[in-house]
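Removed: one protein chain of the complex. Kept in place: all other protein chains.
Per-chain numbering from 1; labels A and B assigned in written order.
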Amino acid sequence: MYTQGLDSLGRDCLRDETQDAGALERRFQARVDAEEKIEPKDWMPDAYRRTLVRQVSQHAHSEVVGMLPEGNWITRAPSLLRKAILIAKVQDEGGHGAYLYSATETLGVARDELIGQLLDGKAKYSSIFNYPTPTWADVGAIGWLVDSAAIMNQIPLCRCSYGPYARAMVRICKEESFHQRQGYDIMLRLARGTPAQKDMAQQALNRWWWPSLMMFGPPDAESTHGAQSMRWKIKRFSNDELRQKFVDFAVPQAGFLELTVPDPQLRWDEAAGRYRFGPIDWNEFDQVLKGHGPCNRERLEARRKAHEEGRWVREAAVAHAAKQAARKNSRAA
Amino acid sequence: MTPHFRYVLRLADTSLVLAQRLGEWVGHAPVLEEDLSLANLSLDLLGQARMLLAYAGELEGQGRDEDELAYLREESQYLNLTLVEQPNGDFGQTVVRQFLIDAWQLELYERLQQSKDARLAEIAARAVKETRYHLRYSAGWMVRLGDGTAESHGRMQAALNRLWPFTNELFAADEADRAMTESGIAPAPGTLQSAWSARVAAVLEEATLTQPQATPFPWFGRQGRHSEHLGYILAEMQSLHRAHPGASW
Partner (left out) sequence: MTDSSRDWPLYEIFIRARSGLDHKHVGSLHATDARMAIEHARDLYTRRQEGVSIWAVRSSDIVASDPAEADELFEPARDKVYRHPTFYDIPDEVKTL
């Protein structure tokens, strides 16, 4: 049932589906085509609801799991300012997860159920967070590349058809641009620093470049959900379009850092006005998605541990609230 | 080391080490919302530490900035309260440690607003607002967990018993403290005790927790003689910075 206090389904949702399904779907699609926003109690096709629940919750899971690769550098940050910035950034990511769980809950699924799916290994999250952050430069590379890629995905979603998701994305995008900048700032300092620091930066770029390109998902030709999601305006640009845009932005940025993009086939195509890049190893992507990436196990274990070890806390808070309510009632009686 | 420099460094180190401990929690809290709350505490304390370290460096007058002080001093040169270097343990132990410090810092910062040292008074004025919020947060959790389930009560009492001995050090005074009190820069540590005790007792009662017996062991973190924990904390905190001497980040 709806958990956003909208504790009854809209009347349209309760109508006899077989009779009115066609008309309702046409009306729904007309609204989407007219760039009207769909809000929580509006009628929507089951498939639209299910797709959104999956997409938004996966996005939420990604933010939460994404706290881990950078979070592990908080205690080791090389200056107090960097430590503060990193704490603020990881805190933001937690916040983004919260906004997105909140948006998913408007579709009628409780957060606990979503978290259960993540911890049971049934839900996916962005492949990128299954890679390790062995050095400080990886924190910079994530901010620069991964957050840039995320922004590219997210800005179009600010106009997605589902109201709560679009609004969450607006909020997230405002905060995300600081993330990208602090990452690039880290890389800049390293690239202009000692030879050891510059080498650290180059190694990190070597590690994160290809996984960042994979973040945009499989090539359009192989993307199963793409077309329908575009029609419903849950997806506004194709995977390949966004990937190309990312490359065109990031390559000059790498150039400014005087670092080398780890792609021997990378070249500027003057006629097409864009960069041509080498082939992506989709086998690696598949393996990571299937759970065989370098850190899949650790990431999930960390989340499970936090959840299990925190169970007594959650239960105690509920128990205390119940005691307070009972005391209040008996005083009133 | 002048008493003034020593005094400010003690406050700085206490906030810094506590911020460092809280930073360990991010991404591992019982509930997503608590990840944000703990990160907030860490950021506030880190901010206090940075202001105090910068000031301490000025007082010392040898050109050491916040990072030099944070990353290039060893355990024996750190002057934090032993309480803050104690491990996080479970969420309950973290809450107890936080509550005991918050109640102390609030009292201290409120009094420091009247310090004859204008800079310290200014720092205290900023810190006092944050600390009021910290105390609100930690006291709230003391009560929820102390008066929650049988399990939570047991864990909280155990944490309180374990950390209580470290509270002696909050009110210990040495020559540096006496010099600060004489010059009107800081309140005598002992004068914070009755307000702290009253505040703590009130919350413990609401939390249905029993105040542990006092134990006489004094603890000497403020003198640079620490428990075994600080060594590990500093090793983790400082290793990258120390691996690249002179580098800028």
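Criterion: a contact is a pair of C-beta atoms (placed from the backbone, for glycine too) under 8 Å apart; a residue touches a chain by one contact, two chains touch by 3 or more.
The shown structure was predicted, so the numbers you read here are calculated from the model rather than taken from an experiment.
Novice: Name every shown chain in contact with the chain that has been left out of the document.
Specialist: Hidden chain contacts in the full assembly come out as A, B.
Novice: Just to verify: which one of A:E63, A:E105 or A:D263 makes contact with the chain not shown?
Specialist: Selected residue, touching the omitted chain: A:E105.
Novice: For a quick check of understanding: of B:Y137, B:F166 or B:W249, which residue touches the chain that isn't displayed?
Specialist: Considering the complete complex, B:Y137 is the one touching the chain left out.
Novice: With the missing chain put back, which residues of chain A would touch it? List them for me.
Specialist: 3-8, 10-12, 39, 41-43, 91-92, 95, 98-99, 102-103, 105, 110-113, 115-116, 119-120, 164, 167-168, 171, 175, 304, 307, 311, 314-315, 317-318, 320-321, 324
Novice: For chain B, which residues reach the chain that was dropped from this view?
Specialist: So the residues of chain B touching the missing chain come out as 31, 33, 36-37, 40, 136-137, 140, 144.
In the analysis below, only the chains that are shown with their structure count from here on.
Novice: Touching residues of chain B toward chain A in the complex: what are they?
Specialist: Spelled out, the residues of chain B in touch with chain A are 20, 23-24, 26-36, 39-40, 42-43, 46-47, 49-50, 53, 66-67, 70-71, 90-92, 143-145, 147-149, 151-152, 155, 236-237, 239-241, 244, 246-249.
Novice: Which residues of chain A touch chain B once you look at their complex with the stated criterion?
Specialist: Of all residues in chain A, those touching chain B are 64, 67-68, 71-72, 74-84, 87-88, 90-91, 94-95, 97-98, 101, 136, 186, 189-190, 193-194, 196-197, 302, 305-307, 309-317, 319-321, 323.
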